[in-house]
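I have a structure here, written as structure tokens, and I will follow up with some questions on it.
Only a single protein chain was left out; the remaining protein chains are all shown in position.
Note that the chains take the letters A and B in the order they are written out, and that residue 1 is the start of every chain.
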Amino acid sequence: MAKHPQYKEWEEKTLGKALQKMPERKAEFKTVGGLQLPRLALPKEIDAEYIQKLGFPGEYPFTRGVQPSMYRSRLWTMRQYAGFSTAAETNKRYRYLLEQGQTGLSVAFDLPTQIGYDSDHQMSRGEVGKVGVAIDSLADMEVLFDQIPLGEVSTSMTINSPAAVLLAMYVALGEKQGVDREKMRGTLQNDVLKEYVARGTFIYPPRPSLRIITDIFEWCGQNTPSFNTISISGYHIREAGSTAVQEVAFTLANGISYVQAALEAGLDVDVFGKRLSFFFGATTDIMEEVAKFRAARRMWASIMRDRFQAQNPRSWMLRFHTQTAGHTLTAQQIDNNVVRVTLQALSAVLGGTQSLHTNSKDEALTLPTEESVRTALRTQQVIAHESGVPDSIDPLGGSYLLEELTDRIESEAWELMQKIEDMGGVIPAIEQGFIQRHIDDAAYTYQQEVENKERIMVGVNEFKSQEEVKVPLLRIDPEVERAQVAQVQKVRSERDEQEVERSLAALREAAQGEDNLMPPILEAVKQYATIGEICDVMREVFGIHEE
Amino acid sequence: MDIEAVISGIGERNSRAIARAISLVEEGNPGAERVLSSLDPPSVEKAMVAGITGAPGAGKSTLTDKLISHCRGLGKRVGVIGVDPSSPLTGGAIHGDRVRMMQHALDEEVVIRSMATRGRLGGLCASAGAAARIMAASGCDPVIIETVGVGQSEMDIIRIADVTALVSAPGLGDDIQALKAGLLEVADLMVVNKADKPGADMLSMELKEAVGDREGRVLETVASKGEGIAELFRAITDVFGKNVNSGERDRRRCEARRAEVVDWSLEMLRPHLQRMAQGEEVLSGDPRNRARAIVQSLLPPEDR
Partner (left out) sequence: MAEEKRIRRVLIGKPGLDGHDRGAKVIARALRDSGFEVIYTGIRRTPEQIAAAAVQEDVDAVGLSLLSGAHMELFPEVVEHLKQRGAGDIPVIGGGIIPEEDVRALKEKGIRKVFTPGTSIQEIADAFRELEPEGA
């Protein structure tokens, strides 16, 4: 078969360049039976429709993947995240992981931190240290990263509304360690829009929240260019009950809002555009999931290139992290969850994810045991090294079913996004409850299907066994909260109160005006102002969001 | 909680007693009558009942929340009744208005109660009227009734209000059309909420045109930011004051009470009628004629 000219061009230019930078893992990839696997299987005829809809990996519209050689050069990043209750305990775990050769850290914060309350705030009662680590001030950050060189690790922080404060603490700590800002690497979740519809850790109304986010984009562009400034998350939307189509539509619509806000703030789409990343869920419905990932890539490429006129192909790429869907795990017959996670992880890999967290079988119920965490990681390793799936690019591409599903998800998602556009964008759609209603309806329908067995959940409504469902014991010692409350009060009593007042006044002034908020926040955290105090200043100026 | 405790609790502003009293009325409990006849007439007389109606999402609850804050600032005790439709299929209902008013949850001087239409035609009007009087007797003034402005039963609820504000907002679709269908005549005030959004001015203009804006019946608010709330409350109390002086308030209340009497009577007759219909051989004879016979049998001879 004669090579299609465009294929030849891809092979020579796009692929060639990529392979020089990052050669493939093996000289040749073979099936267990010894058959040679093609790098990229193609239709007999490459026609205009193929070029337009699928193209080649690493090229617009990226349907088949964002890298030219995908997993043949480098496997996805296996990133497992975990949360502990105290900064000291978490620090111990981090240092252990770093000694084991891991280079990426991932921080889960407790809910008061995520909502900008100090540990001794009355709303924090009972929640301190429960779903992650409590950070009240720079002092806690110093403990969390004690003896960890911030210039050498990359840190991912699941933090949204107060992302600017945590980023400032991280940078302040880096400066104390003498690390160049340019060398600091990490990812902020920083996706507040989805909090209003799915996860609930909002503080301020949407508009000022968008301003804080664009301030972070701008400041990071100039100071910490290696930070991924946002992880636009469909995962939580899906977990809240949405369908796959809704997950794509609402996530990309949120992405559009961030890009628009940044453009309105005068930022360059090709500077912040390539620091945008995404985060999706993967359920057990393999074919729909693979189609979803491919459709999302194709859509985002067109949004960035055609709508926002980004020039750099890197700005067109939808790079994403995947987590297997927590809501699909069952308390009944808990071992079945390992199988579910395997299928879900497989769908993420078949869909071309850049990194993956596989849930442990007991993750929906408790902090997973070491053994179940290991099995979750092994699941990824089996897929990576035994399944053969990563050895040929977009291995399901061209399947009649997959391509049809990809097209369907794309067109239905566009339709939903158009409705949001017609309302004036995501913020009015949130205000009118449009997005929430769609998610709630889908969640309710799903549950009803389970209840009346239209949807079979193995071990739950069919194939049940006699065993009693038991939630394993997980008790965070209430002492953790008492100690943390004492710690924040000690910090407040030992710092220079006048300097704190002065820095908070400067922040208030910036918030009332248009200056970037990062410098005054940075100054305030250096004076050991607490997260609650800093967020309170902004609450005063920006107001608060009520559900 | 026994009836005596409920009765004395209302005057003492006891939340539980007020809540129980409203339930007794809603459930058709015989004790309700003693409770209702114990209500302090001057308090009931004095209290202003304000109706807030409009399409879903127009901002009624947000507006109500801000009106509560405003009234609390004036030292007033406030009652709020949030009305939602019952599902005709199951009889159930979801009340979400409270979500926007939770900041007042711990304020003992704010009484909030959700009520469902419970599938009765005029019946809810009666229950909501009684609930408003119970709140008034406990010192609430104003009492605000929030209800979705669609359908006949909601129009009825609005009739028990002394003053009615119809809330609309830009971006909700073809509301002006819907507004014209009857509500414009009922409403004393037209509120264009979400004045921060494009299209608000246009909507105001259209409304002014439609009602021939006499004496500023059309107002703009941004409920989410608390803008225009003081003005709205003043406009409501102005209408109320004027109507008190002109006797219009009493005329309206008479009319509403008369309607309420009819509603209650029908409600009270219903179980009897049901029992009488039980005995009927319904397949023989036309139902309408059978009804006539039943009613005739209930009426005094001179009215038959």
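In this text, a residue touches a chain if its C-beta (ideal position, glycine included) is under 8 Å from a C-beta of that chain, and two chains touch if they have at least 3 such contacts.
Nothing here was measured: the structure is a model prediction, and the numbers come from that model.
Student: Specify the residue from the set B:Leu74, B:Val99 or B:Ala293 that touches the hidden chain.
Tutor: Of the listed residues, the one touching the omitted chain is B:Val99.
Student: Which is it among A:Glu451, A:Glu479, A:Glu494 or A:Glu509 that touches the chain not included here?
Tutor: Residue touching the chain left out of view: A:Glu451.
Student: Any idea which of B:Ser37, B:Thr90 or B:Ser297 touches the chain not displayed?
Tutor: Missing-chain contact among the listed residues: B:Thr90.
Student: Of the residues A:Gln52, A:Gln222, A:Thr366 or A:Gln512, which one touches the chain left out of the display?
Tutor: Candidates A:Gln52, A:Gln222, A:Thr366 or A:Gln512; residue touching the omitted chain: A:Thr366.
Student: Who touches the missing chain here, A:Met22, A:Ala41 or A:Met123?
Tutor: Of these options, the touching residue for the absent chain is A:Met123.
Student: Applying the definition given at the start, please give the residues of subunit B touching the unseen chain.
Tutor: Interface residues of subunit B facing the absent chain: 1, 14-16, 18-20, 22-23, 27-30, 86-87, 90-96, 98-99, 102, 105-106, 111-114, 116, 118, 271.
Student: At which residues does subunit A meet the chain that is not included here?
Tutor: Answer for subunit A: residues 111-112, 114-115, 117, 122-127, 130-131, 195, 198-201, 239-241, 327, 330-332, 364-366, 440, 443-444, 447, 451, 460-461, 469-476, 478, 547 touch the chain left out.
Criterion: only the chains that are shown with their structure count from here on.
Student: Across the complex, what residues on subunit A touch subunit B?
Tutor: 205, 423-424, 428, 432-433, 543, 546-547
Student: Mind pulling up the subunit B residues that touch subunit A in the complex?
Tutor: For subunit B paired with subunit A, touching residues are 57, 99-100, 102-103, 171-172, 197-198, 224-225.
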